[in-house]
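Missing here: one protein chain of the complex. Every other protein chain is in place.
Now for chain A:
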Amino acid sequence: MAESNNQSAETKLSDVHKRIKAAFETFDNAANNTVDVREIGTIIYSLGCFPSQADLHDFIAEVEEDHSGYIHLDRFLPAMTKVLLEHKFPPIPKDLLLQAFEVLDKDNKGYLEPEELTKYMTQEGEPFTQEEMEEMLTGLADHERNVIYYKDVINQLAIDPDM
């Protein structure tokens, strides 16, 4: 997918716009340049950003059309462009993520029990819903031992979420 790296700022900007529009269009069911506000998080994440829930709330407040429940491309595009060009919600470096897991793994076992992870994910920080938690456990737990080997999981999920 190597596109030429000698891009002028202009080309780079237009590419960013195209990327944003394509992601937006995926959820634009009626092809009228609006998406449901509940899909905005997915769109922003899919563009490679890692906002927190608080970040998302702030962003949405900026671009939503007066609590209509819809967000129009006209407002989304400039806001999102800014986010991308300024790298506002950068990815989490692998080592930091590993550190986070190690902090939760108080006994230094090298893995987390489902109950341990559940406790933190559903009670601390920006808590998961029950559905989110169930899905996480199904997806990340080792099938035989039913524990989460976080080092493996980090590597697995880093670039390619497939298998």
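In this section, contacts are C-beta pairs under 8 Å (C-beta built on N, C-alpha and C of every residue); 3 or more make two chains touch, one makes a residue touch a chain; residues count from 1.
Throughout what follows, contacts and distances are computed from a predicted model.
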{"item": "Name per UniProt, for the chain absent here [options: \"Sesquipedalian\", \"Cytosolic iron-sulfur assembly component 2A\", \"Serine/threonine-protein phosphatase with EF-hands\" or \"DNA primase large subunit\"]", "value": "\"Serine/threonine-protein phosphatase with EF-hands\""}
{"item": "Touch list for chain A against the chain that is not drawn", "value": "1-4, 18-19, 22-23, 25-27, 29-32, 34, 41-53, 70, 84, 91-92, 96-97, 99-101, 103-104, 120-121, 124-128, 132, 135-136, 138-139, 157, 159-163"}
